[in-house]
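Below you'll find the structure I mean.
All protein chains of the complex are present and in place, except for one that has been dropped.
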Amino acid sequence: MPKSSSVKAPAEPGRLSVRKTYKLYIGGAFPRSESGRTYLVDGDNVALASRKDARDAVLAARAAQPKWAGATAYNRGQVLYRIAEMMEARRAEFTALGVRSSELSAAVDRWVWYAGWSDKIAQVAGGANPVAGPFFNISAPEPTGVVAVVAPPSLLGLVSVIAPAIVTGNTVVVLAAGPQVAITLAEVLATSDVPGGVVNLLTGRYAETAPWLASHDDVNAIDLTGVDHPDVAIELERAAAGTLKRVIRPVTGGVDFTADPGLRPMTALLETKTVWHPKGY
Amino acid sequence: MFEYAPAPESRSVVDIAGSYGLFIDGAFDGGKDGNVFKTVNPATEEVLAEVAAAGPEDVDRAVAAARRAFGPWSALPGAERAKYLFRIARIIQERSRELAVLESLDNGKPIKESRDVDLPLVAAHFFYYAGWADKLAYAGFGPDPRPIGVTGQVIPWNFPLLMLAWKIAPALATGNTVVLKPAETTPLSALFFADVCRQAELPPGVVNIVTGAGDTGAYLVQHPDVNKVAFTGSTEVGREIARAVAGTGKRLTLELGGKAANIVFDDAPIDQAVEGIVNGIFFNQGHVCCAGSRLLVQESVADELLASLKRRMATLRVGDPLDKNTDIGAINSAAQLTRITELSEIGASEGAERWSPECTLPDRGFWFAPTIFTGVTQAHRIAREEIFGPVLSVLTFRTPEEAVAKANNTPYGLSAGIWTEKGSRILAVADKLRAGVVWANTFNKFDPASPFGGYKESGYGREGGRHGLEAYLA
């Protein structure tokens, strides 16, 4: 039996507390699963996402992607910083869910770190190439597109897979592991300036929904960081090969999210575009 | 009419032996099972040599040799590895005429391309990556980037030696060792490269060449002791490899097919655009993954442009690859010719209008006249599938938005072309094209310093430039 949801609101004698309903986060809205299913987590009924929810989330992510990628890097940086602000302001909600203060701080700081990357990554990952001829030649990174993410359970892990994907202009469909924390984060996102559809969060069992995303023709990349069954990871990687999606594989032994993430989480979800043009009067 | 008398490049600069073995651990041997296959000159169907077909045990030996060599090779100071690569680059320069003739014989490409494009780029690629070998800490992949180990590399037949260079040069510069499988129809230049390695006194096992067909390649990429796989070839095989390495933890880069749009706006520098279109689709018989195989021309200039294009196509000289004046050589194999022929017939049967200039094709060998299809729509198979031959599909558009939408309306995303004199239009269109290489007012330009690789189903990873190091560093 799941334990009772006593962690949320402290009981007030003589008053029945109002519970929160944990729904999905798709296209900036909080719908229930189209399947009508829920599952119990720590006493809360949480939406159990279906393959159709995953499909809807991909549609929302795709619809939002060009505009998000087309926003200025400065603007995306501002939006990510706003997420940090809102998260800081809502610390109590996360701690009430059992997130340790140090992890929460690290998660907020990670948003800030990535916010700063928005208008720097192109300079670090791209640049002019000195080709042997009268040509201007420049390489610049561009977002891969729509990224499906199987997220790790911790809040810091969750932020550490979403932020590097979206800071460069990707949009994401996230299969979240810690549903209450994830949906609380979604509420932060919804009240920041993140355009609807840039981040979509689904709660439920990734083993059920991830295969649909791995085989989805309109998903460009899949991040398997949160996959904890090697056999499932192999199946998902195989399915992703159908449209040659970019795959971030799970790390044996897990990722130390407290460490400096480096560039890889961002560059793994970037394409390099190289443009040539002749030089001459 | 000013007829050009035959101007054949001398074949005597290259000495092709009757048979070739595998290059494993610094020596040639015949292969465990003694199986061989023949490689032919596609321009004459003459057998050039018999080549050993590597079986599983041969690949095992090659991988084992590469594994043994990995420790000492990766432990060498970068500056020493660099000097081996510089040596190789120099030897290639010195032997470039020989290698160019060999490449034209085995592949069918015109000597002017093997001589003026392939070989100079091969040497340049080794020079470029040689310089990186002792500067990896400055490449932006961390302070102490490490090699991955044994790399299994499988390359195609369209630019045999150049694709070898794109694979081997960065692998060696970063301290990895190599087992490379050249394409079944073009094994010879890789075997000559093995000889270049010997001349350069490259330590045994650092580079191993295993010749064979698809099954040899499949065995290599699935070999448990291969740490990194690099493949250039069809999207179909790329998919299979991606499935095969799933769960193995092997690093993988893929450079696959394309169906590039070459977009010509009404204000294009028209004479250069015509050259760019011709170069885009007829360079190397159209056996180019980044070929500009879809011409998207603005409707307001379509008639004028097509007239110029046809006039220009009539001057293309198809024939003997060794003739210095040949523009279009032989199709690489009977199988490829069949594919081009079939897709072209489908194009005609789906209602597109087919045109080729008058040209006499040789009686023997594999040939296909330069061909364009007009009246093509996005729905035609010739507008969607990679033909990998000298066949251009012509489509029209009315607005920049429509051009971009049509250009991106494909699962591929390797390259694209833009022709317009308006700078802001170039930049806006280049931004919107989902392709790894965008050529504006030029086409089919390559350089070792310039990253190359695709979006979407054209693969992942980049070859060339600083970016090209990433796939070979842990």
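A and B label the chains in the order they appear, each numbered from 1.
Keep in mind that, in the parts below, a contact is a pair of C-beta atoms (placed from the backbone, for glycine too) under 8 Å apart; a residue touches a chain by one contact, two chains touch by 3 or more.
One rule holds in what follows: contacts and distances are computed from a predicted model.
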Absent chain [UniProt protein name; select from "Deoxyribose-phosphate aldolase", "Transketolase", "ATP phosphoribosyltransferase" or "Putative hemin import ATP-binding protein HrtA"]: "Deoxyribose-phosphate aldolase"
Residue touching the undisplayed chain, where the options are B:112, B:167 or B:432: B:112
Hidden-chain contact residue, picked from the options B:67, B:97, B:310 or B:324: B:324
Full-complex contact with the absent chain, from B:21, B:276, B:453 or B:468: B:276
Touching residues (missing chain, whole complex) on chain B: 1-7, 112, 116, 267-272, 275-276, 315, 324-325, 421, 441-442
Sites on chain A contacted by the missing partner chain, in the whole complex: 133-135, 278-281
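Assume only the chains that are shown with their structure count from here on.
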Chain A and chain B, separation of their C-alpha mean positions in angstrom: 37
Chain B residues touching chain A - in the complex, by the definition given at the top: 124, 140, 142, 235, 238-240, 242-243, 246-247, 249, 254, 256, 411, 426, 430, 433, 435-442, 445, 447, 449-453, 455-457, 459-460, 462, 465, 467, 470
Touch list for chain A against partner chain B, complex: 124-125, 129-133, 135, 137, 139, 144, 220, 230, 233-234, 237-238, 240-244, 246, 249, 262-263, 267, 271-278
